[in-house]
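Have a look at the structure that comes next, please.
Missing here: one protein chain of the complex. Every other protein chain is in place.
Let's turn to chain A:
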Amino acid sequence: MVGSYKKPVKVILSIILVIGGLFAGFPIIWMFCSSLKANSAIFAWPPKFFDETDSLASYAAVLTDSSKMRFFLNSYIVAACVVFLTLFIGILAAYAFSRFDFPGKGLFNSLIVSVQAIPPIVLLIPYMGLIVAMHLFNTYFALILTYLVTTLPYCILMMTGYFNTLSKELDEAVMIDGGSRWKALWSILVPISIPGMVSVGMYTFMQAWNEYLFALTLTQTENMRTVPIGINLLMGQHAYDWSQMMAMSVLGSIPVLVLFIFFQKYFIAGMSSGGVKG
């Protein structure tokens, strides 16, 4: 009886599962298929997933175009610096939050939590003047420093939580042996916290790699543009080369996709702990 009751339920749920998969995955499959087609075949009617024009020509065109490769180089430089600095500065702050009680702790904490609520467009208005005044306009530093503001809070909150789970006796043992707090942090706490750092680092990389608004306004020349802006620039050109735009989109998504697929566990753990901006 139970079996015969369960079977139709399973069929219905399977249908929903497949429809959901198509809703989520079809656009992505279509992007990939379009990137293989010749531009003339993009709007063939009826559309096909694969056709005789399929080739890697668009990928070759993107990969051999030095101005487009420059977008990738810029994105890697900015994202790598942001990840490194976020972890370094964030770990210092997290150590203070986790190991000390001090006047103003509550206020600092509120300040850090509140960053998530500040609309980027609000900060962007004064950034224009500020970044120009600091002679940082159209440089990597403009992007790195402004991205840190959005990536640090998550890092500090996550690493504080992580350090709180580690016993204070660990750092006291180092200090009894004559070591400093600084040494305790870097030689004991940080090595144990690598899983937490991987999770935070991944998110930070993703945020830095995907950021659009600041990159659009705080850089100006093509040699300073990052991948999201590069893709957007392709969209603005007069003759739409859809095939190349899709190839560029696929290539631009690969770093984040690779991280996502290999570090799924960390990814999901971080995502469900909340407070991560998509």
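Here is the rule we go by: contacts are C-beta pairs under 8 Å (C-beta built on N, C-alpha and C of every residue); 3 or more make two chains touch, one makes a residue touch a chain; residues count from 1.
The working rule: contacts and distances are computed from a predicted model.
Comparing "Serine/threonine protein kinase", "Sugar ABC transporter permease", "Cytochrome bd oxidase subunit I" or "Fumarylacetoacetase-like C-terminal domain-containing protein" against the UniProt entry of the hidden chain yields the protein name "Sugar ABC transporter permease". Of the listed residues A:Ile16, A:Ala173 or A:Ile194, the one in contact with the hidden chain in the full complex is A:Ile16. One chain is missing from the display, and on chain A it is touched by residues 6, 9-10, 13-14, 16-17, 20-21, 23-25, 27-28, 30-31, 34, 42-43, 45-47, 89-90, 92-93, 95-96, 99-100, 102, 105, 108, 110-130, 145-146, 148-149, 152, 156, 181, 206, 209-210, 212-213, 217, 227-229, 231-232, 234-235, 242, 245-246, 249, 252-253, 256-257, 260-261, 264, 268, 271-272, 274-278.
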